[in-house]
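The structure appears right after this line, and notes come after that.
Note that one protein chain of the assembly has been removed; the remaining protein chains are unaltered in position.
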Amino acid sequence: MILLSMVLIPLAGAVLLGALGHRSAGLWCNIAVSAATLCAAGVMTARMLHDGPFTAWHHELFVDPLNVFLVDLTALVALSTAVFSRTYMRAEVRLGHLNPARLGVYHAMYQIFVFSMLLALISNNIGVLWIAMETATLSTALLVGLYRTPAGLEAAWKYFILCGVGIALALLGTIMVYFAAHSVLGAHRALLWTRLYGVRDRLNPAIMTIAFVFLIAGYGTKVGLVPFHAWLPDAHAEGPTPISAVLSGLLLNVALYAIVRFKALASAGTVTHWPGRLMIGFGLASVLFGAFSLGGQRDLKRLFSYSSIEHMGLATFAFGLGGPLATFAALLHMTAHSLTKSSVFFASGEVAQSEGTKDMDRITGIMNRNPALGWTFMGSALAILGTPPFGIFASEFLILVAALRRAPWSVPLLILALGVAFAAIFRRAQAMVFGSAAGPRIPTSPSLPVPLAHLLLVLVLGLAMPPLLAAWYTEAARLIAP
Amino acid sequence: MIAHLFMRQGVQILFVLAMAPLLAGWVRQCRAWLANRAGAGLLQPYRELLRLLRKQPVVPHEASALFVATPYIVFTTMVVASALVPMITIHLPLAGAADAVVLAGVFSLARIFAALAAMDLGTGFGSMGARRAMLVGFLAEPALLMVLFTPALISGSTSLVVIVRQLARHGVILYPSMAFAAVAYVMVTLAENARLPVDNPDTHLELTMIHEALNLEYSGRYLALIEWGAAIKLFVYIGIGAALFFPWGIAQGTSSAGLAIAYALFSAKLATAGAGLAVIETVFAKLRLFRVPEFLGTAFLLAVLGLLMRYLFGH
Amino acid sequence: MMPLAAPINLLAALFLLVVFAMLWQRRLANLITIYAWQGTILTLSIALAAYATHSAHLYASACLNGLLKIVLVPALLRRLARRLDVQWDRESLVQVSTVMLIGLGLVIFAFNAALPIAAAGHGINRAIIGIALASILLSLLMMILRATALSQVIGFLAMENSLIFAATSVTYGMPMVIEFGIALDVIVGVFILGVFFFHIREQFDSLDIDRIERREESR
Partner (left out) sequence: MHVPIGLPWGLILGALILWSLLAFASLFIPKAPRIAPLIFPLGALGALCVAAAGLLALQGPPVTMVSPLGLPGLPFHGRMDALSGVFLVLFGLTTVAISLDLTGYRAREHYPVVARIGVQYHILLASLTLVFVAADAYSFLIAWEAMALSSYLLVVTDHHTRGARRAGFLYLLIEHIGALAILAAFTILIAQAGTGTRLVYTFAALHASHPDATVAGIAFLLAFLGFGAKAGLVPLHVWLPQAHPVAPSPISALLSSVLLKVGIYGLLRVTFMLLPTPAPWWGLTVLTVGLLTALLGALSSAVQSDMKRLLAYSSVENVGLITAAIGLALLFSAYGLKALAALALIAALYHCLNHAFFKGLLFLGTGSVLHATGERNLGRLGGLIHRMPRTAFMMLIGTLAVAGVPPLNGFASEWLILQSFLKATALPRPYLAMGIPLGAALLALVAGLAGYVMVKFYGIVFLGRPREARLAQAVESGPFERAGLGLLTLLCLAAGLWPAGAIALIRPAASLLTRADAPITISEAGARVDVAHAAYAPAILWVALGVVALATVLVLRARFSQAPRRAAVWNCGHPVIGARMQDTAEGFGQPIRRIFAAFLAVRSHHPAPDDRVPRYGSVVEDRFWEDLYRPAARGFEAIWAWTAALRPRRIAISLFCVLATLIVLLALAP
């Protein structure tokens, strides 16, 4: 029941918010719905802690250690983004960037997006997972094109086409998995994760090998793995900032979650380590490509979207390595990246809003105008660069250790990528934060508590991780990488 | 016993103080003879010192305390340096307080003060001299250290006392390695003491002078202290050379007879070295300033060759 | 061997042929007609599968497909083509004969790639997985080679048809095939709406960075 309510709350919220339209109550209502979702997630977590993993609604929904923390994370980031977008979107309307009539669409689509994320996570059915991912594509595509600027529309179009093709490939992969499973499980249960895991050793390896190719290409497009990443920078750069934050913080995670689930399925039966190797390859390519692309960027949000490619690549790489340590590290990395990257986008959005441009060459001296914003931005940038003691450092540390054990040849490449990424991002961040301010300032009142709260959470992850979370990670690692 | 020890030390210091001007006079006299001049006599330096001491000194308006203090510092360091070298006997209380490296350090202390004092007045010549003196100093230092290493490696210590004791034990032989080191040492001595061909101590030709440029503004007793100090420096260098390369005759025991012989032998070594210096200064012309690095580089090379020789021959 | 394998295999061959025809055809109106034919073949195959398995949800799926892909979507596309005044696709860089050759290569590749699956499967229409794979790759090729948005959308539609074809024919009906179909059709619908949004510009696939940045500055 609690699982069902968790997806129904945002769905109902979407209807309500769509009905409210552009009334200012929508901004608060959005927060309320998100808060309710988070409460539901909390109740669900409490039950899971009490009873252990459980399923609901004819086994169609389920929760286990792997998705429970992602559900919590999703609900949390959804709430903080809702809080952030209250002030941010109001300012966007006030500054004339956004037609107020579109706020209703924005809120409805936002809740639909959250709904689809949660559904994708807790659905026990690989078909429903696929449909939820597609719903997410639709809703975010509309959100990316929210400003109706030509560039925004172009980005949305690109997003549509590429993710559409990706989603189609993922469907083919899903069909193949069903094809492999239905001879073992029979027609009706061949789509349920809980059943599939039980028979994963008996699934036909030849089919699963090819199915995984399509699944990683399909869902990998949504993760933003190189070379399927082309939509990602545009969508992040052109959409409203809260959407950039949830794209990076949630959508990429959920897509990676799907890949990881399928990897656990595919790598059990096959003798070769094909899925793992594929993920290592794509992950490494994304890490390197993302890192080396950072230096050439001028657009603030585009810069950090390439950083998302890099970090998702790192997580993919770590999942590909397999083994409890790497998987633990990858899960931690997903969590830390989600929180940090959304904080980075919050701060970047505030910077772009108050400076009136996203062109980094023209942003200087934030520290002079607004020291608090400057420090927040600097802190977020440093956190995303994997500077201790933030959580990303912890996960990168563990990933390196795991990589040295399993694929030592990759470590120099990873270190190179980390170094290059640092040089590229920090060069820009410093130039923006320090120096003398140029140009007129647009009066805004940035809402910094949200990014700061995220940074605090990431700090906790790096300095004193809650044992509960670690226990989940360990459990989840046992589940996907036995 | 202790009293004896300190008395010997005191006597050596007095000997150095007294004989240093004589050595300078002797070198000058030899040069005069070699140039077919009559010369001013062996005692001329004493007369000059006395005259300078009696004159009223002149201090420029711009001078700071550093300027006035420097002659004392230079003189004092030279005297203390002389006390550190076992010229006559190895039983000196102060010789144990410092080894050859410290000795080099003491000399560079004096050099740095002299250079700083020259810069104190803000004259073109002063700062130029300071720069040149320091240049020669830092170029000579590695060569000097390499020279010291050869005997130090033979005897296993950089202490001059140990070196003298070890080398003198083997009887009168000059190792090939030591021969190379000795030539290098002579070259370093010439550079460090501002002698030809590196510097000409007898000229105030503005653009070529090194050592003299440092003393331009001194007069009276300050100049006397500096000149006396310079004489002691030459004396000490010859003393070190004698200890390193001709340690025979330096008193190992404490008998008065031994000491007397040691004094006599040391005076003979001084006279020979002084005459040799005069010959070198007569034969060679002054080098251009930027040939000095090559000159000292050669000294360094010879010293290194000596060192390698030691590995080859085992001693 | 599943019942009615022979006619379904025949339909599969026809399906592939139609995809080739789409790849070859550059006149938009004809392309839409061919798409309608593809829809017909798909509907027929679903109906056959439904008949073979006597499953109600496959019948429903066949009806839905027939309605959408033979009638509605082609009509919508034709209207759109008229509105936007696009009759011909722009010249593509690659000659038609070359395209055909590449397509042939893709088909050979797809058949080979599908062999292990066909070998592993039992009691299923093995060949169809190869044909579905080939159709998907060919549709992707069409999306790559066509320059106007409308033809790209048709390429995507062809891909969607291939997917549904695979889902229904290979396994004789996955449990959620209707949901999949609806979901895909929603995205198709949004695609077509997207074309409306974009009718301001005749060509969407060039993302000129300089232009975007200039716009940014002027904003």
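Annotations for the structure displayed:
Letters are used for the chains, namely A, B and C, taken in the order the chains are written, and counting of residues starts over at 1 for each.
Basically, a residue touches a chain if its C-beta (ideal position, glycine included) is under 8 Å from a C-beta of that chain, and two chains touch if they have at least 3 such contacts.
Bear in mind that the values here come from a model prediction, so they are computed numbers and not experimental data.
Shown chains touched by the missing chain in the whole complex: A, B, C.
The residue touching the chain not shown here, chosen from A:Met1, A:Ala25 or A:Ala470, is A:Ala470.
When the missing chain is restored to the complex, the residue among B:Ala97, B:Leu174 or B:Val283 that touches it is B:Ala97. Set against the missing chain, the residues B:Met7, B:Leu174, B:Val283 or B:Leu308 yield one that touches it, B:Leu308. Although one chain is not drawn, its touching partners on chain C can still be listed: residues 106, 109, 113, 137, 140-141, 143-145, 147, 152, 204-209. The missing chain lies against chain B, touching residues 53-62, 64-66, 68, 72-73, 75-77, 79-80, 83, 94, 96-99, 101-102, 105-106, 108-109, 111-112, 115-116, 119-128, 130-132, 134-135, 137-146, 149, 152-153, 156-159, 162, 204, 206, 216-217, 220-221, 225, 290, 293, 300, 304, 307-308, 311. On the side of chain A, the interface with the absent chain consists of residues 157-158, 161-162, 165-166, 169, 209-210, 213-214, 217, 221, 227-228, 230-231, 233, 270, 272, 274, 278, 289, 292-297, 324-325, 328, 367, 382, 387-389, 393-394, 397-398, 400-402, 404-405, 408, 411, 415, 418-420, 422-424, 426-427, 430-431, 434-436, 462-465, 467, 470-471, 474, using the contact rule stated above.
One rule holds in what follows: only the chains that are shown with their structure count from here on.
An unclassified topology is adopted by the chain contact network, corresponding to no line, ring, star or complete arrangement. The chain with its C-alpha centre at the largest distance from the centre of chain A is B. When every pair of chains is scored by its C-beta contact pairs, the maximum goes to A-C. One inter-chain figure worth recording: chain B and chain C are separated by 100 Å, centre to centre, where each centre is the mean of the chain's CA atoms. Measuring from the averaged C-alpha position of chain A to that of chain B gives a distance of 78 Å. Counting only residues that touch two or more partner chains, chain C has none.
With touch defined as above, chain A holds no residue shared between interfaces to two or more other chains. Every residue of chain C that touches chain A in the complex is listed here, in rising order: 113-114, 116-117, 119-124, 129, 132-133, 136, 140, 143, 149, 152, 156, 159-160, 163, 166-167, 170-171, 173-176, 179-180, 183-184, 186-187, 190-191, 194, 197-198, 201, 204, 207, 212-213, 215-217, 219. Those residues of chain A lying in contact with chain C across their complex are 125, 127-128, 130-131, 134-135, 137-138, 141, 145, 149-151, 153-154, 156-158, 160-161, 164-165, 167-169, 171-172, 175-176, 178-180, 182-183, 187-188, 190-191, 204, 206-207, 209-210, 234, 298-299, 357-359.
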